[in-house]
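Every protein chain except one is present and positioned as in the full complex.
As written, the chain order gives the labels A, B and C, with residue 1 at the start of each chain.
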Amino acid sequence: MKKVVQSQLQFKVRYAETDAMGIAHHSNYVIWLEMGRVAFLEELGLPYSEVEKRGVYLVVTSVGVKYRRPAIFDDTLLLTTRLGSLKSRMMRFEYAIERASDNLLLAEGFTEHMATDFEKRTVPIPQYLRNLLEDS
Amino acid sequence: MKKVVQSQLQFKVRYAETDAMGIAHHSNYVIWLEMGRVAFLEELGLPYSEVEKRGVYLVVTSVGVKYRRPAIFDDTLLLTTRLGSLKSRMMRFEYAIERASDNLLLAEGFTEHMATDFEKRTVPIPQYLRNLLEDS
Amino acid sequence: MKKVVQSQLQFKVRYAETDAMGIAHHSNYVIWLEMGRVAFLEELGLPYSEVEKRGVYLVVTSVGVKYRRPAIFDDTLLLTTRLGSLKSRMMRFEYAIERASDNLLLAEGFTEHMATDFEKRTVPIPQYLRNLLEDS
Partner (left out) sequence: MKKVVQSQLQFKVRYAETDAMGIAHHSNYVIWLEMGRVAFLEELGLPYSEVEKRGVYLVVTSVGVKYRRPAIFDDTLLLTTRLGSLKSRMMRFEYAIERASDNLLLAEGFTEHMATDFEKRTVPIPQYLRNLLEDS
């Protein structure tokens, strides 16, 4: 049985992601978290594009990020994503972002999600996704 | 008869749009041009959301920007949009971005567009849009 | 004495801010909150660019957003920003985002900030800023 306790993703800070303070703008972390859960689901064997093909959106209902240390242009970052909790109508992911060169913790975050159909009506988290996640 | 020779839009440079050079990152200008043509179409009486409701996307096929002078955080910019050319399957917009405080020209640009249906098949520029634009 | 209990800002959802779900991507809200506190400080008489000219960055240490309802392209949004708390080394802003047409609450959020010098060393929130905020 596949066991995905957590997923890791490495990427570099883009120049376009920096701001006039000379650091990665804090809004980008929210985009990076999304990349983390996309990688998590892919590793689980269910790419997010496949979830949407089955008619479900995993809408973000809450996001939180704590910023410890800044990232700068061209830093290689190591993003760890793990499933925080899973209920019939809510799933939560938790994240840590480290600088790859020295594993300095730069930020921690979470996102919470509900599932909707394409008309944006709330639906339960699909069973095929729950099965995969509960095994993980 | 309505005459929209050109449309003008004012907005401020966001902090998130700056980069580590301390200026607005050049990619944002492409987003600003889009705001300009959205404002142009709205002023014409045909909001872009309405074009999509009628089943047509105005897809960007080409974009070009020449950068003359940098914009910095909180600068108020004045964006002028005008129709450059209009053919059965291509429309072109042209743009100028000035700093509002002294009308210094910061950048010039253009975009070219084709129309597609929702399956991304090319279709002629809709006649209702051409009528509006030819009167403009 | 100037009293800025809260500041309000109106703006439209850009097409570039939408995503494949057809709604404004959730990361943009973090950028919008920043626009809210920039407007708040300007209304207070101390533009953020002036804070930086005095040698201080107001670095984001924490952000949180709860998403209630989606925003779509071209929606006019009403963003309300108010000071949540103010300590010697931390300030907190709180935000609400409504759809302007019907005042439907779309999202709520907060940001927390510390002050740093240009070498990114933590410094107290500057007294001139505290004075303005405590009067507000």
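The definition used in the following text is that a contact is a pair of C-beta atoms (placed from the backbone, for glycine too) under 8 Å apart; a residue touches a chain by one contact, two chains touch by 3 or more.
None of these values were measured; they are calculated from a predicted model.
Engineer: Which one touches the absent chain: B:10, B:62, B:88 or B:101?
Structural biologist: In the full complex, the listed residue that touches the missing chain is B:62.
Engineer: Could you pull out which residues of subunit A are in touch with the chain that's been left out?
Structural biologist: 14-16, 31, 34-35, 38, 47-49, 73-74
Engineer: With the missing chain put back, which residues of subunit B would touch it? List them for me.
Structural biologist: Residues of subunit B in contact with the hidden chain: 20-21, 26-28, 30-31, 34, 52, 57, 59-67, 70, 120.
Engineer: State which residues belonging to subunit C touch the missing partner chain.
Structural biologist: With respect to the unshown chain, the touching residues of subunit C are 15-16, 18-20, 22-23, 25, 27, 72-73.
Everything below uses one rule, namely that only the chains that are shown with their structure count from here on.
Engineer: Most central chain by CA mean?
Structural biologist: Chain C is the most central one.
Engineer: What whole-number Å value describes the gap between the mean CA coordinates of subunit B and subunit C?
Structural biologist: 27
Engineer: List the centre-to-centre spacing of subunit A and subunit B in whole Å, with centres computed as mean CA coordinates.
Structural biologist: Centres of subunit A and subunit B (C-alpha means) sit 33 Å apart.
Engineer: Could you pull out the residues of subunit B that touch at least 2 other chains?
Structural biologist: Residues 15-16, 73 of subunit B touch two or more partner chains.
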